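Before any comments, here is the structure.
Only a single protein chain was left out; the remaining protein chains are all shown in position.
Chain lettering (A and B) follows the sequence in which the chains are written, and residue indices restart at 1 in each chain.
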Amino acid sequence: MRSAWAVAIKELRQIRRDRRTLTILIFVPTFFLFLYGYALNFDIRHVAMAIEDRDDSSWSRDLIAAFQRSTYFDVVGETLSDREAAAAIDRGQARVVLVVPSGFGRDIDRGETADVQVIIDGDNANTATTVLGYVTAVLRLSSTTMPGRPVAQMVNVEPRVWYNPELRSTVFLVPGLIAFISMITAVVSTALSIVREKERGTMEQIRMAPVSTLSFVAGKALPYLVLSFFGAMAIIVAAMIFFDLPMRGSWLALSAIVIVFLIGALGTGLVVSTIADTQQVAFQAAALIAMLPTLILSGFIFPLASMPIVLQYISAIVPARYFLVALRGIVLKGLDLTAVWPSIGALAIYAVAVLGVSAVRLGRR
Amino acid sequence: MRRRIRALIWKEFIELRRSPQLLRLVIVAPILQLTMLGYAATTDVRHVPLVVVDGDRSPRSRQLIERFASSPYFDIVKEESRPSAVEADLATGGAWLAMIVPAGFGRDIERATPAIAASPPTIQVIADGTDANSSGVALAYVQGLVGEFNTSLAEERGAGTPALEGRVRIWFNPDLESRNFMVPGVLAVLLLIVTANLTSMAIVREREIGTLDQLNVTPLGRWEMILGKLLPYALVGFVDVLLVIAVAVFWFAVPLRGSVLLLLAASLVYLLCTLGLGLFVSTISSTQQQAMMTATFFILIPMLYLSGFIFPIENMPHVIQYVTTLIPLRYFLVIVRGIFLKGVGLSILWPQFAAMGAWGVAILALAAFRSHKRA
Partner (left out) sequence: MPDVAIHVDKLSRRFGTFVAVDNVSFDVRRGEVFGFLGSNGAGKSTTIRMLCGLLTPTSGRASIDGIDVGDDPEGVKRRIGYMSQRFSLYGLLTVDQNIRFYAGLYGLEGGRLDARRRFVLEMGGLRGKENVLAGDLAGGWRQRLALGCAMMHEPPIVFLDEPTGGVDPVSRREFWRLIDGLARNGTTVLVTTHYLDEAERCDRVAIIHGGRLAAIGTTAELKRTFDDRPIVEVRGPDPVALMAKLDTLPIVEKTSLFGTAVHAVLRGRDVSGEDVARALADASLAVSSVSAVAPSLEDVFLDVVDRVESRGAA
């Protein structure tokens, strides 16, 4: 164990010297946190709307005013021709075009259903769906102000949101962020630090020294475990301070789950290092097997339930998936360890598996 | 001059060929990433696991629940008998949404009239807000389904048709498949990842081995070095472009409405940017590890997030929106999506082409300047 310690100290010294890596370890979490906190969200406001008013009656102006009043739409152009409306969408200047046909006001005065045409740029399906919802809502609302129409809903919905009542993206993204950053720092740093020694030939040197493979690996991994652990905790604390992230569960449970996850991540880095011969390959491989699945197949950004079944099965071997469930459970729902045991179990199995694989591969040489 | 560049290109190819692991990654990674992203990168919310508590057990309540059961957006995973039971379902993540139909629901509906619904029957919907985006979308679906239910009730009573009817046409992507939006975007992102990463190593690797000095004492000029390093990877990138376009069109059946030639031309201009970026990183790094870390964390990931690839730029704060104008990926995304989905041409996309071209030339000049042979 003392030799593992020696390797760990050496590694820490190297990390401290390498200013840029250190900057990255600090910059990346901060950057992401603020990015998620301020910049990134799916909340859609200020949808650019172009209007083609062929009726120009008081009713049509009322309807347009209703759209203008809503906080969802910004009217960017009025009374356009067909061609101009199409061009506005092509250029991306407008996301939606509202066409009020002539005879609109007349239909309303007669008590008939008046049609309006709505053209939505569907390129981003997610945005388009939301925009469609907004348009429908504004139309429905305006509808009740028209003469001789039903005033109320027969059935009401009373929505309630638990754990995150304002549906703030930050609260949901922070746990994902921790998973992502820990995965990157742990996998990439471990893999690179070992492959670098291979490349430079210092690996031979260390192998000649009376250090067992186990202590070598432990020594390599320890500093990154510590760094990643504090990194993860720092993100949580910063999110609590800056973005009112609630911490409803116990810190002990949180630490436990973070450590189990990190061990798995470090193990993944080890496996990569046993496969790759050069840093370049190690990095690419780490990106492929660690970063990408964590980003895509963990439920971090894209909901797992919407994915094809095959991918859902594949996501079963992505540790971040379990980590996210457990983390959100502990931080947002206040669950204790017994409630998240299936996730912890899965993470533990993963950790044992990758450590086993890397031990076998390291021992073979 | 041409001979010197040719010698450099030839050398780069031999090195690439002798690195089978790397070569495999260059070919396999994009395909794997594309398939993964193509299938997984959907922000559509479907199959939301729903737990239902039917406190009424009347024909009306079954009618409502049936609407949810037959909707593609919801999967009813469980029926609980008591409202208090849903708590555990939401806590463990077994369900994202709980719907509670109160007792007396059917009776209240029969009593109410559309004109004066003083105390309409109310169903309670509880969402797990931890995944804010999905929950928000799912709640909107609930409103929609209940709205339809309302309309059908009103029609049943002969309340007449609504005053306004929106005739909605969705252009470019009528089925609202988010894949059609994401897959062309993946082309842009993959190119950035593969080429910028590869070239970011190109010069720094030689610096680490010590061959850079050797190159620098030969008559090889700055621009010759940049070109010689750029062209092989441009070729690799271009192969990736063809590969990704083929998979997008033939496998994912994403409509390619615009001109393929224009798309390829745009890819070339874009490659200029990504390769230039990689080379620039290479010139400011002293070790390969630094180069990779810099490329990934300071460039790739911020660009990925701020380009509009996943998160729409129009939703970002204004300051950040200005920042995004510095990102070439942003322009290429507009171009690829424009060509793929909207079928638009140069007459509309020229500002993006111009911005990208200017960016590419600028970064290459910067790289050439930084690679100035003397420290």
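What to note about this one:
Criterion: a residue touches a chain if its C-beta (ideal position, glycine included) is under 8 Å from a C-beta of that chain, and two chains touch if they have at least 3 such contacts.
Remember, it's a predicted structure, so these values are computed and weren't measured experimentally.
Partners of the chain left out, restricted to shown chains and counted across the full complex, are B. Residue in contact with the omitted chain (choice from B:85, B:215 or B:348): B:215. Interface residues of chain B with the unshown chain, by the touch rule above, are 3-4, 6-8, 10-11, 14-15, 18-19, 209-211, 213-221, 373-375.
Assume only the chains that are shown with their structure count from here on.
Between chain A and chain B the centroid-to-centroid distance comes to 12 Å (mean Cα coordinates, whole Å).
Those residues of chain A that touch chain B in the complex are listed here as 18, 20-21, 24, 27-28, 31, 35, 38-48, 63, 87, 89-92, 95, 108, 111-130, 132-133, 135-136, 139-140, 142-143, 146, 148-165, 167-169, 171-172, 184, 188, 192, 196, 276-281, 283-285, 287-288, 292-293, 296-297, 299, 301-303, 305-308, 310-311, 325, 328-329, 332-333, 335, 339. Residues of chain B touching chain A in their complex: 19, 21-22, 25, 29, 32-33, 36-37, 39-49, 64, 75, 90-93, 96, 109, 112, 114-117, 120-137, 139-140, 142-144, 146-147, 149-150, 153-154, 159-174, 176-178, 180-181, 193, 197, 201, 205, 285, 288-290, 292-294, 296-298, 301-302, 305-306, 310-312, 314-317, 320, 334, 337-338, 341-342, 344, 348.
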